[in-house]
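As structure tokens, the structure follows; a few thoughts come after it.
Omission of a single protein chain aside, the complex is shown with its protein chains in their original locations.
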Amino acid sequence: MAQKLLDILIERFGDSVVLETHNHCGDETAVIDAAHWREVATFLRDDPRCKMNMLADLCGVDRFDAEPRFEVVAHLNSLHFAHRLRIKARIGDEDGEGALLDSLVPVWAGANWFERETYDMFGIKFEAHPDLRRILLYEEFEGYPLRKDYPAAKTQPLVPYREGPDVLDKLPPFGADEGMVFGRKHLDYVKEED
Amino acid sequence: MGEMIKPTTSQVIQTGQSGFATTKFNELLAWARKYSLFQYPFVTACCAMEFMSTASPRYDLARFGSEAPRFTPRQADVLWVVGTVSQRQAPILKRVFEQMTEPKWVIAFGTCASSGGFYDNYATLAGIDKVVPVDIYIPGCPPRPEAVLDGLMLLQDKIQRGDKTPGVVKPRHDPAENLVQLRRKTG
Partner (left out) sequence: MEPLDQEVEESELELPSDPMQLMMGPSHPAMHGTVRIAVELSGEVVVKADVQIGYLHRGFEKSCERGNWTQVFPYVDRCNYSSPMLNNVGYALAVEKLCGLTVPDRCQYYRVILGELARMADHLVCNAAMAMELGAFTPFLWWTRAREMIYDLFEEETGARVTHSFGRIGGMAHPPTDNFKQHTLAILDKVVASSDEGISLLETNRIFMDRTMGVSAISQADAIALGWTGPCLRSTGVPYDIRKAHPYLVYDRFEFDVPVGHEGDNYDRLMVRAEEVHQSARIIRQALEQMPDEGPINVDDPRIVLPPKGEVYDTIEATIRHFKIIMEGLKVPAGEAYGYTEAANGELGFYVVSDGSGTPYRVRIRPPSFALVGGLSKLITGQMIADIIPTFGSMNMIGGECDH
């Protein structure tokens, strides 16, 4: 059971499309070549052995050190067979440019908002998406906050702040080097601004 | 705290003679206002759960006269900002506040409204006093309904005295007090 879906994928598409697979923690995972993203998704939805009729989740991960930089991770679910699969595609160069992937909206209608959120947080663009605009943040926001090099505390206020004695004095926000220093592997995601 | 800001009112109180009717009238007005505060529940996040509890039969906001929510700012007296206000929501909060008619008060319900809470990141407004003036801060994440009622009673007291300085609801029992006693017992 553990390898079933991965075997079907490799048998159908071969090693040039299914780049890597693993089965850690019981989750079958396949890294798909970005150019065949929609083809693989359509196959998984329609093939009678897979029947992945629900897209449970679609999100991005910023791998920062690795090239290609971003990973788009989709979790698929089959209500018929109760099996699940994770497929990923790796895109984008180290500056975050060129992150373009086929949209899965023609395959599952629910991908619409998930892809908008991935665009909003990472700047990954989806081709043929009917309405790619920011969903969680406002239009005036510049930058993509979930990228590792976006400083967490950098606000972009829409309304100028009031001044005055009744404005509560609050401690300044965390700097990039504060909070949980010992536990982190990277402290240098954010480059020092001069 | 407790100082009269408007010079005319304080003058009336100081002389105390010709101003009897005016002072009494102001007191009467303040009494009427404080016991009929119409709310504008600007509800955003988790504090809404405790706001609902406070309005519910057990803690009963209605017995303080503050039951009726008015969802138009024109008819409301108190702007209850309940929950986190994000940067995206800040212009809307400011606009709603500006649309309210005088006299108006603002209650910052919860830690996120008072100071941003532990969401000190790109998305959150670090306290609504950055965009609107606040009269009462009720800390807590979320504050217990008893703390909310304390905040409302503090506001009513301020309205009666004509005090416009902001106030913060303190915890009923200072936790550090027990800690000191504990040390004394063991040490």
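Here the chain labels run A and B in written order, and each chain numbers its own residues starting at 1.
Operating definition for what follows: contacts are C-beta pairs under 8 Å (C-beta built on N, C-alpha and C of every residue); 3 or more make two chains touch, one makes a residue touch a chain.
Since this is a predicted model, take the numbers as computed values, not measurements.
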| said: If I consider the whole complex, including the chain that's not displayed, which of A:33, A:57 or A:149 touches that chain? | reply: A:57
| query | For the chain left off this view, which of A:6, A:19 or A:73 is in contact with it? | reply | A:73
| said: Among A:27, A:46, A:94 or A:140, which one touches the chain that has been omitted from the display? | reply: A:27
| request: Just name the one of B:88, B:104 or B:158 that touches the chain not displayed here. | output: B:88
| Touching the missing chain, which residues of chain B? | 41-46, 48-50, 52-53, 56-58, 69, 71, 83-84, 86, 88-89, 92-93, 96, 118-119, 121-124, 141-142, 144
| query | What is the set of chain A residues that contact the non-displayed chain in the whole complex? | reply | 24-27, 29, 53-57, 59, 61-62, 73, 75, 77, 79, 82, 84, 86, 108-114, 117, 121, 134-138, 145-146, 150, 152, 174, 179-180, 182-185
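Throughout what follows, only the chains that are shown with their structure count from here on.
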| So what's the Cα centroid distance for chain A and chain B, whole Å? | 41
| message | Looking at the complex, which residues from chain A come into contact with chain B? | response | 137-138, 145, 150-159, 161-162, 164, 166-168, 170, 173-174
| Complex interface listing, chain B residues touching chain A | 87-88, 90-91, 94, 114-116, 120-127, 129-134, 137, 165-166
